[in-house]
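The complex appears here minus one protein chain, its other protein chains still in place.
Our next item is chain A:
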Amino acid sequence: MPMLPFALSFYFSLSTAFYFHVGEREEKCIIEDIPSDTLVTGTFKTQQWDFRRQDFLESAPGLGMFVTVTTYNDEVLLSKLHGPQGRFYFTSHSPGEHIICLESNSTRLVSFGGSKLRIHLEIRVGQHDLDAAIAQAKDKVNEVSFKLEHLIEQIEQIVKEQNYQRDREENFRMISEDTNSNVLWWAFAQTLIFIAIGIFQMKSLKNFFIAKKLV
């Protein structure tokens, strides 16, 4: 019984969530730069454009969505076919950019004018759903304890991000220092080679003129 109000709130909450339009066979990707060992939860809902009514249907019957998650070195973490509405999870093994792609499995070869999908999307990084827990709380004490757990998760996520930020900044500093030293090194090398070429040119021309009895 507690699942029913939760399921309905899931439906209602997504219908007022952030959304965008895509063509039927188009793939839409989102980049998430996250630290390691982080749980990412995504919830989506698809609506199909009804050509006759010139409006979006409440859902997209018979249409599935491919959800693919790849890391920055092309390792596939998740690749699954969901229905028109669904929820997906993945945990990152290594820090970095993860690319979440959504594509519908529409088999229509030609998407005639006006055929598009509306996708509602919600992506949560590092924290579990507080609403579901609150809905199941029997009394105030439970509610307080759920909220405290959530606060702890929030703090842990912020600390994780901070550590990851430190790594990235070190990377950044390394690149800056490399660029700085490379500029100097290239200038030195070019000066030396320039001088060497100058000496070589003068020597070879002098020998040439002497050989040709012009000097």
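In the analysis below, contacts are C-beta pairs under 8 Å (C-beta built on N, C-alpha and C of every residue); 3 or more make two chains touch, one makes a residue touch a chain; residues count from 1.
Please note the rule applied: contacts and distances are computed from a predicted model.
Only one of "Transmembrane emp24 domain-containing protein 5 isoform X1", "Geranylgeranyl transferase type-2 subunit beta", "Gamma-secretase subunit APH-1" or "thioredoxin-disulfide reductase (NADPH)" fits the UniProt record of the hidden chain, and that name is "Transmembrane emp24 domain-containing protein 5 isoform X1". Here the missing chain is touched by one residue of A:81, A:148 or A:210, and it is A:148. Residues touching the missing chain, restricted to chain A, are 5-6, 8-9, 12-13, 15-21, 28-33, 122-127, 129-131, 134-135, 140-141, 143-144, 147-148, 150-151, 154-155, 157-158, 161-162, 165, 168-169, 171-172, 175-176, 178-179, 182-183, 186, 189-190, 193-194, 197, 200-201, 204-205, 208, 212, 214 (touch as defined at the top).
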